[in-house]
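For this depiction, one protein chain was excluded, whereas all remaining protein chains were kept in their positions.
For clarity, chains are labelled A, B and C in written order, and residue numbers in each chain start from 1.
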Amino acid sequence: MIDASLALVAESEFVRPAIDWHAAAPELILLAWGALVTVIDLIWLERSRRFMPSLAGLGFLAALVPVVTLWASDDSVRTMFDGAYVVDKYSLVLKALFLVTGYIIVLISTNYMADGDYYDSEYYQLIAASVLGMLVMTSARDLISIFVAIELVSIPAYLMAAWRKRDLKSNEAGLKYMLMGVFASGILLYGMSLLYGVTGETKLTGIAEQLNSDGRPLLSLAVIFTVIGFGFKVSAVPFHTWAPDTYEGAPTPLTAFLAVASKAAGFVALLSVVLVALPKQSDVVEPLLWILAAVTMTVGNLLAMRQTNIVRMLAYSGVAQAGYMLAPLAVYSIGELNSVAIGGSVASSIVSYLLIYAATNLGAFAVVIAVARKTRSGEIVSYGGLFKYAPGLTVLMTIFLISFAGVPPVGAWLGKLQLFLTVLESQTVAGVVLAVIMAINSVLAAYYYFFIAKQMWFMPVANQDSAPVVIPAPLKLALLLTVALTLAGGLGAFTGIANL
Amino acid sequence: MTEFLDTWGITAMVFVPLLGVALMMAMPKTMEPAIKGVALATSLASAFFGVLLLTNFNYDDSASMQFVQDVSWIEIINTRYNVGIDGISLPLIALTLLVTPLVIIYSWNHIPKPGNAKAFLILMLILHTGMLGTFVAKDLILFFVFFEVVLLPMYFMIGVWGGPQRLYASIKFFLYTLFGSALMLVSFLALYWLTGSESFDIVKLGELVSTSDITHGTQVLLFGGMFMGFGIKVPMFPFHTWLPDAHTQAPTQGSVILAAVLLKLGTYGFIRIALPTLPEAAVTWAPWIGLLAVIGIIYGALGCLAQTDMKRLIAFSSVAHMGYVMLGISTLTDFGINAAIFGMVAHGLITGMLFFIAGSVKERYHTLEIKRLGGLLLQAPRMGWILGFATMASLGLPGLAGFWGEFPAILSAYNPAPGLSTGLFRGYMVVAALGTVLAAGYLLWLLQRTAFGKPSEEFADDPEIVDAVLSEWIAWVPFLILIVVLGFFPGLIFDITDAPSTAIGDMFKVLDK
Amino acid sequence: MFLNQFLFFAAILFSIGVYGVLTRKNGVLVLLSIELILNAVNINLIAFGAYHQDLSGQVFALFIIAVAAAEVGVGLAIVLLIYRNRRSIDVSEADLLKG
Partner (left out) sequence: MIFSAENVDAESVAWIFENVWLVPALPALSFFLILFFGKKLPKRGAEIGIFSVGLAFGLAVFATFTWITQINDSQSEKTDESYAALSIEGEPSQKVILTADDGAVRGKPIITEVEWFSIGGSSDSHSEEEAPSETSKENKTAIDSPAIVAIAAEDSSDSEADKSDDYATAHSESDAPAISIGTWVDGQSVMMLFVVTLVSLLVHVYSTDYVHGDRRFTHYFAFLSLFTSAMLFMVLSSSTLQLIVGWELVGVCSFALIGHWWEDKPNSDAALKAFLTNRVGDIGLLIGMTVLYFAADKSFSIEKINQMAVLSGQEGGIDKGLLTIAALCLMAAVMSKSGQFILHTWLPDAMAGPTPVSALIHAATMVVAGVYMIGRLYPVFWEGLTIAGSNINAMALIGAITTVGGGLLAFVQRDIKKVLAYSTVSQLGYMVLALGVGAYTAGMFHLFTHAFFKACLFLGAGSVSHACHHSFDMKADMGGLRKYMPKTFATFMIGSLALAGIPPLAGFWSKDEILAGAGVWPGTGGNGTYYIPFIFGMLTAAMTAAYMTRVIWLTFFGTYRGHEKPHESGSRITIPLIVLAGLASVVGFLNMPSPFVETLGLPKSWAHKFEDWVEPAGIATFVGKANGFTHAKPSLSLAIVATLCAVGAGGAVLAYYKKLYAKDPQATEYSDGFLAKVPPLRAGYAFLTNKYYLDHLYSGVIAAGTKGPVAKAAYWFNQNVLDQVINVAGKLSVFVGRFIYRFIDQGTIDGLVNASGRGASESGESLRQVQSGQVRHYAVMMFAAAALLAAVFMVDF
């Protein structure tokens, strides 16, 4: 057997694969920039602290340039490495999402990090590294690169979760995130190994070709373990348990990053694997994801209702939102699946939702950070009477909450509508039932979102302290960006680009 | 000019208030008179466009949509910005255009506690846009969007400026309505897929349903979803429990708008969407809707008799009155639908007026407890007479607007659409007629205990209790005039609504054949 | 072919790893158990690679080994951090965050 493999090595002549530098440019720029930041930090040490955030932010914007040019170019689908790495509309949209998210994370981190006396440069480098993993993830169409990307996303995040290293909660957050993440990786990998074993392929398209419904028990195990591995990343119930704890303990900007980017990365991987590799396995994947979606949104909402800490509440709300986003995958067999470029209403609706959800979530966290600058608290009751002393923040937060709740005309309603539409597109009983569960959950969710709104608008000022909240410029910019994106998203601005 | 109206007229009417909102947001809170001025001006600007539309409306062709603007909006889900006005929506649009400016005028010196005219009026204008939008939308998704837009400003209005139990009331209002609209949305989307439609155009969907092979059971379920959405908004028994709380706790302006316009969104939805798109299911549902409607009539009236709070009593009376509207709709006849639309307008004017009075009474007496009131006619005779007038209108006195919503609804139940049980609906008719007595009972009882008699000692020499002031007069007089005018010239509305109602009614006649 | 034996072995290894993760309180031991799981995966991959006459299984395994090293590195760093603050590496003591 060993001989055979050696022979295999001997037989194949190494051919340098052609690299489309334009297509790889975003990743390369970000990589280079990350390295540059590290070098600058090493050279200038403390002196670089002042401009490090701006520099890091610029890196994300710089990487956005090739994304835009790629979008504009005629070549809609660029494939590299024999189909293992694909740059198409789907991946470009998500790359843009991750880069913008990265930029906004930098904006909201700037003062948080500077005021908190933590290492900054490394922090930004780690963010860059994590975002790099996400960029790779969007294009990865091979089990190996997906695995590498997912770890590239996660490992920096483990570190950043424990960033406030003298804080026990932060330590605990990091620990839990790390342990659960690694364990989930183990399960994921076990599943992937089985998948490889069944098909002999690591490329997703190859897997799809090789798979048929034979050998169901093993295949089912493979599929389920793989999907569950991603379920961890998207914090689907019952693999969500790390999320609230980590969110609460980690530095809030990092929480925002985890809640938005990391989760999106999980969805990206899940979409790629399910849509490209498992198009014929809907008999297993659909019911599995149906259960996950229904349980996730319900449990997430129920738990969110009982939270008193706003970050924790947002964490659970994020769990519930993940449930909504899983829903189209529970009926993913509806579309004509394209093995190279991911498209169709399932992917479109999820991506569309991800975009608006990202803007809203980032905005909400930005408000949380802004308010915490004054109140030093994450408790929901500390939002009492916010309207009286910070009407601007209140209005913004209200807009984000409305968006979360899926109430027109701002923000996520449209994404949610698309999810509904996709779920109902199946025209099956399961689809309709899931849609009804989603509908009821939307109402449940509104309860706790508007609980915050109630605190802000209707309640007396907490602690009788109605000094205004001072918002630093980067945070202001972040708020403006997110609210603009949320409002625009509600009016349908993203549906065009998310139409894959 | 006509060209402009034909294309952009409705859009201008609906969205002009948002310009005002933007302007007001930029103004500092302290410039209160200017803010009020801007609010009034924008609402009047909206009304101006509305009047232009109304005058250019072709009344001979009120069954068809006019001033249609149909442009692409969100292509991916085939949703279009598709708006128009026909005979069904026209009276309600006119009502909305009337009510908002008047409420703003009333707000001139009646900003409820805790103040902040800027935020209050901004919400009012957003509400205005939402209400108008709902009445002009021809696309289901657009309708849904506006339907929901209405929700939030009212939530905040109740929650911030409401009474002592405002928190409970506001969240209840919000969740109830959201629950309904979520299920309604599921129905909309399911309808879209099941028909294989390529747009959310209401008319097209209706046509497709009739040609498609959607089973009757499915249609009934779809109708059920819409029923939840619209029925809660109406509100129909037994989904009405949010209403008394919301009404009671809302500030006067909120109550007025809630009563005058918001409740009509539900009934309008039935007429505009549920009946035309799913006629077969409507026939199946109609007896149940009728049943709930008459239960609502009696139940609302009995609820009124139990009240000790004036505002809550008026709120409960809405349940009863909307029962007549729903009874009219449930007959699925042209007559019933005509009656329903008239009933909506009439209820809007009359109950709106009653809430105005209740608000002003509250402002003067600082209580609405019926036991403590009395002798309003002595202390503020004009207000007292207006209260008397409004109660008379509300109990369906002929010659005033309320009658034309009530009697034709009762009448239509005598002869429901083919396919419905005549005997059953005649039973409903008798019950509904009994409801008129109860209505007279609780309204006159209210009148007797608040307006008649002598003022109680605690208020006898209260200098705060003065008669209606100028801003109140300006806000009220149009209501009063319209209640009388519509009472004597019901044709003003029936002539507009008859053609489209007949079109719907005919649908059910054809259905039976 | 001996595929079944390899798979069986890997499965046992995986199970032991899982058992360790679930029962061990010591952070380092938990990390070790995870290593067991990853190694089970590696065995799987190499066995399948051989079975399929395909190199990518081995390549995958190599990647896993590399990444696992990074993971453990980060993991141990976090355990160390915990130890510094708490003087204990008992993961069951870390329950400040819950609910």
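Assume a contact is a pair of C-beta atoms (placed from the backbone, for glycine too) under 8 Å apart; a residue touches a chain by one contact, two chains touch by 3 or more.
As the structure is a computational prediction, the values presented were derived from the model and not from experiment.
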Exercise. Who does the absent chain touch among those shown?
Worked result: A, B, C
Exercise. Just one of A:116, A:287, A:468 or A:496 touches the chain that is missing; which is it?
Worked result: A:287
Seminar exercise, completed: Given B:162, B:206, B:303 or B:323, the residue that touches the chain left out of view is B:303
Exercise. For subunit B, which residues reach the chain that was dropped from this view?
Worked result: 59-61, 172, 175-176, 238, 241, 299, 301-307, 333-335, 338-339, 375, 377-378, 388, 392, 397-399, 403, 407-408, 410-412, 414-415, 429-430, 433-434, 436-438, 440-441, 444-445, 448, 451-454, 489-492, 494-495, 498-499, 501-502, 505-506, 509
Problem set entry | Footprint left on subunit C by the chain that the document does not show | 18, 21-23, 25, 91-92, 94-99
For this session: Pick out the residues on subunit A that sit against the missing chain.
Result: 175-176, 179-180, 183-184, 187, 216-217, 220-221, 223-225, 228, 232, 238-239, 241-242, 244-245, 284, 287-288, 291, 299, 301-306, 444, 447
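The definition used in the following text is that only the chains that are shown with their structure count from here on.
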Problem set entry | Contact-richer chain pair (by C-beta pairs counted) among A-B and A-C | A-C
For this session: Measure off the straight-line distance from the CA centroid of subunit B to the CA centroid of subunit C, and report it in whole Å.
Result: 64
Exercise. Using the average of all C-alpha atoms in each chain as its centre, how far is it in Å between subunit A and subunit B?
Worked result: 43
For this session: Please compute the C-alpha centroid of subunit A, do the same for subunit C, then give the distance between them in whole Å.
Result: 25
For this session: Could you please specify the touching residues of subunit B with respect to subunit A in the complex?
Result: 73-77, 79, 119, 141, 144-146, 148-149, 151-152, 155-156, 159-160, 166-167, 170-171, 174-175, 178-179, 182-183, 185-186, 189-190, 192-194
Problem set entry | Of all residues in subunit C, those that touch subunit A in their complex | 1-2, 7, 10, 14, 17, 21, 27, 30-31, 34, 37-38, 40-41, 44-45, 47-60, 63-64, 67, 70-71, 74-75, 77-79, 81-82, 85-86, 91, 94-99
Seminar exercise, completed: The answer for subunit A against subunit C in the complex is residues 1-2, 4-5, 8-9, 12, 143-144, 147-148, 151, 155, 158-159, 162, 165-166, 168-169, 171-176, 178-179, 182-183, 185-187, 189-190, 192-194, 196-197, 200-202, 244-246, 248-249, 306-307, 312
